[in-house]
Structure formats: C-alpha cells, structure tokens
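In this view, the complex is presented without one of its protein chains, the others remaining in place.
Chain lettering (A, B and C) follows the sequence in which the chains are written, and residue indices restart at 1 in each chain.
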Amino acid sequence: MNPASLLVFDVLLLLSIVGLAWASLATTDVRRSVILFIAFGLVLAVAWGRLLAPDVALAEAAIGAGLSGALLLAAAHRQPRLLTPESTNAPRNHGAAGAGVVLRWAVTLLCTALAGTLAWALLHVFSSTPHDMLPGAISANLAASGVSNPVTAVLLNFRAYDTLLELAVLLTAVLGIFALGQATPGYQPAGPVFDGLVRWLVPVLILTAGYLLWVGAHAPGGAFQAGAMLAAAGVVLRLAGRTDTGLPEGFVLRIVMAAGVGVFLLVGLALLLLGRPFLGYPPAWAGALILLIETAAMLSIAATLLLAFLGGQPESTGVKAAADRQREEISRC
Amino acid sequence: MTELFLLSALGLMLGLFLGLLRVLLGPGVGDRMLATQLIGTAGVGMLLLLNVLLDQPALLDVALILALLAAVAAAAFTGQQQTQHD
Amino acid sequence: MLTTQILYALTGCVIVALGLRGALLHASLLQRIVAINVMGAGVFLLLITVAYRGPGLAPDPVPHALVLTGIVVAVSATALALALARRLHAERDDG
Partner (left out) sequence: MINIMSAILILAGVFFYLAGSIGLLRLPDLYSRLHALTKADNLGLGLLAAGLSLHSQDLFIMLKLLLVWLAVLAASATSAHLIARQARRQETGS
C-alpha cells in the first residue's frame, strides 16, 4: 500500500471533519446546525473505520449519525422558538445572547490554550515508549473470556463492572426523562412511499439487530449496536405515524427497561453465591453468560433509546389507559 | 489493484467535498439535507473500499448500517408532528 | 510515533476546542447540546487515536470499549438534555 496517497486521504478526511464541526457550530440556524452535525457523524464513522475501530464505527453509524440525528432534528423541528436566541427574552439572558466581543475572544483564546495543552500532552504520550501491558494482558486472557472479539471481552468480561454501571446510567437517564414530562406528540402518517420503505426496513433492522448481537462474540458488533438497531426500527415506525412502536406497556415495559441491569446483577450475585468473584465467570460458562447478559442489555438499550426519542412515558393505549381513565373519573367525583 | 482502490477512495473524497460545499452554501434546508445524503453515500462507498484496503471485513457491516439508517434522518427531517400541546 | 496518529490527534484537539467554544458561547440551548456532542466526538477521536498502533497491527481494545460506552451514554445524556430543554420551554410559557 502506498502510504503517501493514504496520507492524502487522511488529510482530506480530517479537513472535512474539522470543516463540518466548525460549520455546524458557526451558524445560529438550529436546523442547519443539526443537519451539519449529522453529516459530521457520517464522516466520523468513516474515520473510525480508517483507524481500525470497526466496533466504534458500527456504533457511530447507528447512533451518532442515525439516532442522535433523528433526536436532534425532531427537537429542532418541534421548537425552533425555544432553541433560537430570539426566544430568550428574559432580561437576565441578554448578556448570554449578545455575548460581548471581549468575552468571545477570551473564550476563543481559552479554548485555543486548552487545545494546545491537550496536543502537547498527547505528543508527549506518543513520543514516550509505548506501554503494552494492558493490550498484552487482554490478548493473553482472551481465550478464557468466552468470546474472541477483544472489545466484547473488555466490555462484558474484563471490565464488566463498567458496563453494568453504564446500563444503570442509561436507566437513570430514562427515569429523568420520565420525570420531566410526557412523550412528544405522535407523527402524522407519512404517506405511501415511506410506508413502503417501513414495510421492509423495520424487519431488516430487526434482523440486523439479531445478527449484530450474535456476531459480537467473535467479530465487531454486540449489545450496544444491536440495541441501537432495534430502537431505530421503533423510531422508523414512529416517524411513519404509527402509534404502536413495538414497546410493551406498563409493568412489562418497566421489566424490559430494567432487564439489562437486572440480569447483569443477578448473574453477578449468583456467581458470588457459587463462591466466585462478582461477575467472575467460570471460563466454561463465560460465552453463554455473556450472550445472556448481552441479550437482556440489548432489549434494555433498545427500550431506553426509543423512550429517549419519544421524550417521555408513551401514551398508553391498552388496558392501562382504561384503568387510568377510570382512576381519573373517580378522582373527579 | 490497491492503487486503484486508493485512487477511487480519493475520488469519492473529492465528491464528498463537493457535497460539503453544497451543505455550506444551502440555500434551503432541503438542499443541505440532500447534500448530507450524498455525503452518506460517499461514506458508504469509502467504507466499502476501506474494507478491502485495510482488510477489515467488518466495515461492510458498517456500510450496511450507514445505508439502512440514511432514510431515518430524512424521515425525521420531514416528519410532521401532530400539534397537540405545543 | 506515526504521522497518522499525530494528524488525527491534532484534529481531535481542534474538535474539542471548537465544541467547548460553541458550548460556552451559543445562546440557543439546542446548539449548546450539539456543541457538547461535537466536543465529545473530539474526545472519542483522541481516545481512538491513542489506541491506533499502525497499519496491519491490532489496536488496543480498551479505548475502543470506552468510546463505545461513551457513544451510548452521550446519546442518552443528549435525550435527557433535550427533555430538560422542552420542560424549560413549557415552564417559561406558563410563567
């Protein structure tokens, strides 16, 4: 491979990344900013692929370019008023809206200084002799981890604590969203062309989720990417104007939301009872346990991301809605 | 063959920059969204080429997901939310 | 020390600075959220660059796992921030 032309490719890729980031933040038009941010995510996915990080590229393609983009676009579409400076009519906000030239320059200077410091620190890291202890330890223990994809091994075995806590963070975020208000209103039917797309896209997304979950054991993929694909299927249904996005309701929804953390904890505690360290899988069982945890985590992540897109508790349609209405009537009497 | 793949990737990169210009110039939001679609296709193409160049078969999956989710952003962009309470 | 690493790392630093500047200076809540996401992407770029070992060599999987976690946490934090912004909007309209 000719390194010189790959270098040209790298430079152009990085220029487009910086250009998109700058352009996305230089405008005050919210929708333009969000569209540029989506393009930024698309190019970033290519950069992850270029840096031999296909796991991250998968997540970026599914979440960074897809779900975050849809989330931000829907918000920009919904409330252009709140999100543009004109709406900040309260007097205390005037300073922020028309930040003085001095302030602007001071902040710019500070950020430049930060970038310089970061760059200096990183160059220092790169020029020192590489410490290969951690990657060495991982490849030495990979055979006993139950999976052969090193990233999955780190996430679900060597650093399983981190992933458990991350799932707890996701759960907390959804509970926070629930506490803040109701779901955003549904969408109008999107018409026959988009319906035609939905008819094949949703099954393909669900199939892809299953494929990514399974393949995560030995190749890039795993619960996070699979969960994002499932959530994307729900988002597509929602955008097409369906009220039913495949989310369960009431008690079952709560179980699905907590499944990731719950199964993870149960496995950890069961192992403690069996006299092993918390989440220290016996090598013979590791593969199966990881698949079990990942399946539960995928369902939780999918529910979390879809609820995040809805922006609150979904309006219930079935039995629970009827019960709620009844309760309301009783309290009115 | 490797040279050809690299050259093609650079060609797609050139197209991406042209799309970038359209994203920056606008003028309408629709134009920008359209150019973002073009950038997405360039991304898919580059991932297909990098998959061979860097010998990373998983990049095919990345390209597939990028392609599958391309329509989601457009739908979110054009979707009309029912006006109930805001 | 690889030229690729230096290039990507410097870009990461620039993105972090751009994102931080945007988050501090923008008046619009949604644009601040976008700016924080850009800043996060810069941090991810730095981490992935540190993991990169050169062509044909297996990169360090630990930063990859960190970034994977980071992407998912970032999107849920974004959703929470958007819900918060929506609530602020509703409150301001009432009051």
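Simple rule for what comes next: contacts are C-beta pairs under 8 Å (C-beta built on N, C-alpha and C of every residue); 3 or more make two chains touch, one makes a residue touch a chain.
Everything quoted here is computed from the prediction, not taken from an experiment.
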{"item": "Displayed chains contacting the withheld chain", "value": "A, B"}
{"item": "Which residue of A:A183, A:L197 or A:I255 touches the chain not shown here", "value": "A:L197"}
{"item": "Touch residues of chain B, complete complex, unshown partner", "value": "1, 4-5, 8, 11-12, 14-16, 18-19, 21-22, 28, 30-31, 33-35, 37-38, 41-42, 44-45, 48-49, 52, 57, 60-61, 63-64, 67-68, 70-71, 73-75, 77-78"}
{"item": "Where the unshown chain meets chain A, residue by residue", "value": "190-191, 193-194, 196-197, 200-201, 204"}
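Assume only the chains that are shown with their structure count from here on.
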{"item": "Averaged-CA centre spacing for the pair chain C and chain A, given as whole angstrom", "value": "12"}
{"item": "Where chain B touches two or more other chains, by residue", "value": "54, 86"}
{"item": "Multi-chain contact sites of chain C, meaning residues that touch two or more partners", "value": "55, 89-90"}
{"item": "Touching residues (chain side chain B, partner chain A) in the complex", "value": "2-3, 6-7, 9-10, 13, 16-17, 20, 23-24, 26, 29, 32-33, 35-36, 39-40, 43, 46-47, 50-51, 53-54, 56-59, 61-62, 64-66, 68-69, 71-73, 75-86"}
{"item": "Complex contact set, residues of chain A against chain C", "value": "1, 3, 7, 10-11, 14, 17-18, 21-22, 24-25, 28, 30, 33-34, 37, 40-41, 44, 47-48, 51-53, 55-56, 59-60, 63-64, 67-68, 71-72, 75-76, 78-79, 81-85, 88, 90, 93, 96-97, 99, 103-104, 107-108, 111-112, 114-116, 118-119, 122-123, 125-127, 134-135, 138-139, 150-151, 153-155, 159, 162-163, 166, 169-170, 173-174, 176-177, 180-181, 184, 222, 224, 228, 301, 304-305, 308-309, 311-312"}
{"item": "Contacting residues of chain A [partner chain B, same complex]", "value": "1-2, 5-6, 8-9, 12-13, 16, 19-20, 23, 31-32, 35-36, 38-39, 42-43, 45-46, 48-50, 52, 54-55, 57-58, 61-62, 65-67, 69-70, 73-74, 77-79, 184-188, 190, 194, 197, 201, 204-205, 208, 212, 215, 219-221, 225, 229, 232, 235-236, 239-240"}
